[in-house]
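One protein chain omitted, others in place.
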Amino acid sequence: MPRYNHRTLAQMRPIRITRHYIRHAEGSVLIEYGETKVICTASVIEKVPPFLKGAGQGWLTAEYGMLPRSTGERMQREAAKGKQSGRTMEIQRLIGRALRSVLDLKKLGERTIQIDCDVIQADGGTRTASITGAFVALCDAVGYLRAEKIISENPIKDHVAAVSVGILKGQPLLDLDYAEDSSCDTDLNVVMTGNLGLVEVQGTAEKVVFSRQELDVMLDMAQQGLQELFDLQRKTLETAAS
Amino acid sequence: MPRYNHRTLAQMRPIRITRHYIRHAEGSVLIEYGETKVICTASVIEKVPPFLKGAGQGWLTAEYGMLPRSTGERMQREAAKGKQSGRTMEIQRLIGRALRSVLDLKKLGERTIQIDCDVIQADGGTRTASITGAFVALCDAVGYLRAEKIISENPIKDHVAAVSVGILKGQPLLDLDYAEDSSCDTDLNVVMTGNLGLVEVQGTAEKVVFSRQELDVMLDMAQQGLQELFDLQRKTLETAAS
Amino acid sequence: MPRYNHRTLAQMRPIRITRHYIRHAEGSVLIEYGETKVICTASVIEKVPPFLKGAGQGWLTAEYGMLPRSTGERMQREAAKGKQSGRTMEIQRLIGRALRSVLDLKKLGERTIQIDCDVIQADGGTRTASITGAFVALCDAVGYLRAEKIISENPIKDHVAAVSVGILKGQPLLDLDYAEDSSCDTDLNVVMTGNLGLVEVQGTAEKVVFSRQELDVMLDMAQQGLQELFDLQRKTLETAAS
Amino acid sequence: MPRYNHRTLAQMRPIRITRHYIRHAEGSVLIEYGETKVICTASVIEKVPPFLKGAGQGWLTAEYGMLPRSTGERMQREAAKGKQSGRTMEIQRLIGRALRSVLDLKKLGERTIQIDCDVIQADGGTRTASITGAFVALCDAVGYLRAEKIISENPIKDHVAAVSVGILKGQPLLDLDYAEDSSCDTDLNVVMTGNLGLVEVQGTAEKVVFSRQELDVMLDMAQQGLQELFDLQRKTLETAAS
Amino acid sequence: MPRYNHRTLAQMRPIRITRHYIRHAEGSVLIEYGETKVICTASVIEKVPPFLKGAGQGWLTAEYGMLPRSTGERMQREAAKGKQSGRTMEIQRLIGRALRSVLDLKKLGERTIQIDCDVIQADGGTRTASITGAFVALCDAVGYLRAEKIISENPIKDHVAAVSVGILKGQPLLDLDYAEDSSCDTDLNVVMTGNLGLVEVQGTAEKVVFSRQELDVMLDMAQQGLQELFDLQRKTLETAAS
Partner (left out) sequence: MPRYNHRTLAQMRPIRITRHYIRHAEGSVLIEYGETKVICTASVIEKVPPFLKGAGQGWLTAEYGMLPRSTGERMQREAAKGKQSGRTMEIQRLIGRALRSVLDLKKLGERTIQIDCDVIQADGGTRTASITGAFVALCDAVGYLRAEKIISENPIKDHVAAVSVGILKGQPLLDLDYAEDSSCDTDLNVVMTGNLGLVEVQGTAEKVVFSRQELDVMLDMAQQGLQELFDLQRKTLETAAS
């Protein structure tokens, strides 16, 4: 069972992160997991949601969307339909939780980082690419806040990144593309911090259930992929801004 | 750290399942996980969604809601607000996937089982109680279809149930109530089938990340609780209808 | 023409009121008019709507809903549809007006009593059961406000309850169940206070018009049923809280 | 307590009905109850709602709206707000029921009469004026259907009209204007057919309850006003189209 | 190619403006361009939108709607559908811009003039009639503000009016009715001020493109029609209020 582009089972697709992709945003990247392409922006907004008024801390929230023709068949535009799908809401809640897990909201002060992840081309793994890319955008937005002396301490506690793993005909596979994702029995999304702490583990088996042993194999494989992603995040962030 | 009502760390709350709770529905139960109370109904609808027209199979879908005053502070009514929250959508998608994992949709024939889970009193674990209870309602709806000779073979392949586990100050806890859930570092929802296959594993750590070892301890504890739930489901289903 | 369960024409269905039904609410009851079952809660909210800011008085408002499978055929969930039907709006406006008619809003102070009536099983008369039950929940919420010394004087001026009457093939019938309501020529809902003052009289004849004489007969019959309801409310409220 | 324009207690405001007011509609009138002005149109639509497909009968449905500045203070436009208020829904349901009570839906055939009542200037009694005016528009739409030989028999069984009555400081008043309606204790809307059958009786007492005797007085007064309205409808319909 | 009612190519339909049409509004007119009839009201609202809080200036905004049966075939009611169409939004934005172009917002003070244009009968040119009529309603609302000594200086800098021109089979036509508008190749709406300055020029050619020469001819024709409209506005405003 060869994978597309001769990938091995435990091999990620080529990952690329382009910083400073949208000129207006305090942080912005284009992240590519193979043919999946997501624009992630981090915007600084000088207020907090009502439930945090006067609480002496900040907030981070995320929104997610797909361009209508990012997919093989055109999807209906959510703005035209007048509401976001359950899938969209689920993904944007996941992105928000993942990034808040590495952010010291007290050090951020009374402001909000608004993350926007917009998929311009989809080929599987849009939620994991969004998290990995949004982390870099977040770092750049925080860099802006520190350069402008708006905050003094770094509120970012660790890296965070995400990858998917699946089981297809008994074989574990890292970083599923769309075709693999569609035919897979089990699908596991793993979000980890740089020190290998688990933030989110979301495994789903609609067709064939999975065993504890399979879960372990998938988690090992995910961890290996995540280490590559942390390396890439670090390397990307070391380069000076374009 | 004693738990409310002298529960031990690995002890479930008292679970009660009352069948035939709503007279109109083909299947209906009231399920109680301690003070959490959910009405689960399974309705037989003699059509399938458009994407399955003519596909020679059935479907199961689920909706979830909370009465406005099921919670400590009154929540806004979603019908009045004009939309369902992201949390609601996430939960109803989870319930649907969990139940479909044990249902042979071909044997169901071209019809839909519509599950409705409505929380009348909430004290943590509403999504796990919904899944465990909805399974019993599903069995009764299928029993109706067989008694009426609408289908001949049993489309239900196995039991399915769900429970939550958490880590609070380093200690794993089974079946969290609301107070525990709110103060917990990590929260894991586990959905399993009767033969101990994993269907859904959803672990979330917004405050403190968790390790692979902690995940293992939590999964062990969940499995133990789920075995109790499968026993209760079996015992409940053995009794003749009221 | 015998009625279901051998009721006479002027006989109510068995009525049951269970107080303290939902633990979180300041007042809550399960009310049953035969097979019709409604959960009524009264929540104290420490603010008033904008149009009453600073007016030195309180407010009472009501919302109404039906669980999707409370009915013989599953109804679409209003939260999923994104709006409340005209029927729902009409009923919740009626419940609010009925309860405000016996409430001294000045004595309530600048706070709102939010009534929620949720039908868990429907068999005709859901709006009348809602009013009768919500009155008891209101009394318990007011009891809470007085026990907590939040208000000193009792703002409740009188009892209020409701019942339906109809004319079926020339015969007047008290407290219609669903089958009777559907086949009835005329349908009259009557809301009265304990001193037999009329609050709402809503008579509708879509099929056969009714005469002044028939209206009189129906009002007499309603009044008789309402006296039973006031007695039951009194007896229920005399018992100490569970 | 003199009334505006020296009306006596039992005197209607000047009523005017102008037929053929909107050139495109099959039936259309401008109806005026004093300063209240409503455009009522009846449109013939050659299909029935889904629940009547193939049932061999027609339908009549009504919608109601107010121009934003028909009132003393500008109201928000419902189209801009994105939903109709509970009051709007309640009124349009009432108009529909009232007109269906005099229409033989079988004789109408498989088509819908769509009534639209749009208030261009409001001074109390908009719902009663809508019903009285819409009846004339309905007659003209039916006249069109018969002139065009689309239907052969007259589906209109009787006249229908509506008027409000109130009690202000113990005095009954016919046909309330806005100032009277706002200060009134009790408000009763009565819909009757030409042969003096009751179709709708809607009495509401938010401030002071009313007695059976008061209800009787109000119904007598309403009947007297309705007879004037039936006379005017007849006279208006006798004149040839402008 | 004779026009309906023997109009010449460059001849407007009969234009009528009736002031003080709705008693509650500070300014209100019925404007008729032939069979097109629009009620325009100008309401004074003593606040400004959030983006102008404290800016020391006022605002003018406009809304537009059509009665469902103002057209040949009944249109769906936007309030019932739950949203305004793109066409409606486009027109109300145009009306607002046109009237703001002649209004000194500083002299208006911190208040809003809310324009409502509601088409009660449509026969082409509803947006141009709305602008021409709303100008007169605006003048009356400003007259009210000055008579009440709420503002001292006149904020209206010039007249504004609008007309449409089209090209049908190579011939330019002034003030298109519905039939002409539907069959026309090009449609140009022109908004001008009294001193012949251009405010809006909106030319559209869905079927056959137009040349610079044709644009010039159409602009000449529009200007001629607009001069008639300015004359009528002046004459109308000179008459004392009814």
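The chains carry the letters A, B, C, D and E, assigned in the order they are written, with residues numbered from 1 in each.
What we mean here is this: contacts are C-beta pairs under 8 Å (C-beta built on N, C-alpha and C of every residue); 3 or more make two chains touch, one makes a residue touch a chain.
Just so it is clear, the model here is predicted, and its values are computed rather than measured.
A.B. asks: Quick one: jot down which shown chains the absent chain touches.
C.D. replies: Computed over the complete complex, the missing chain touches A, E.
A.B. asks: Which residue from E:Met89, E:Ile150, E:Val217 or E:Leu237 sits in contact with the chain not drawn here?
C.D. replies: From the options E:Met89, E:Ile150, E:Val217 or E:Leu237, the contact with the absent chain belongs to E:Met89.
A.B. asks: Which listed residue (E:Asn5, E:Gln76, E:Asn154 or E:Thr204) would be found touching the missing chain in the intact complex?
C.D. replies: E:Thr204
A.B. asks: Among E:Ser28, E:Thr41, E:Ser101 or E:Ser164, exactly one should touch the missing chain; which is it?
C.D. replies: Residue touching the chain left out of view: E:Ser101.
A.B. asks: Which candidate, A:Ser101, A:Gln114 or A:Gln233, sits in contact with the chain we can't see?
C.D. replies: Residue touching the absent chain, from the options given: A:Gln114.
A.B. asks: Have a look at E:Lys53, E:Lys149 or E:Arg212 and name the one touching the chain we're not showing.
C.D. replies: E:Arg212
A.B. asks: Could you please point out the chain E residues that touch the chain left off the display?
C.D. replies: Within chain E, the residues touching the omitted chain are 83, 85-87, 89-90, 92-93, 97, 100-101, 188, 192-193, 195, 197-207, 209-212, 215, 219.
A.B. asks: Which parts of chain A are in contact with the chain that was left out?
C.D. replies: 22-25, 28, 35, 39, 41, 43, 45, 63, 65, 67-72, 74, 77-84, 88, 114, 116, 118, 120-122
Here, only the chains that are shown with their structure count from here on.
A.B. asks: So which chains count as neighbours of both chain B and chain C?
C.D. replies: Chains that touch both chain B and chain C, as defined above, do not exist here.
A.B. asks: When the CA atoms of chain B are placed over those of chain D, what is the turn angle between 0 and 180 degrees, to the nearest 5?
C.D. replies: Result for this pair is 120 degrees.
A.B. asks: In whole angstrom, how far does the Cα centroid of chain A sit from the Cα centroid of chain E?
C.D. replies: It comes to 51 Å between the two C-alpha centres.
A.B. asks: What positions in chain B touch 2 or more of the other chains?
C.D. replies: Residues 82-83 of chain B touch two or more partner chains.
A.B. asks: Pairs of chains that touch, anyone?
C.D. replies: Going through each pair of chains, those in contact are A-B, B-C, C-D, D-E.
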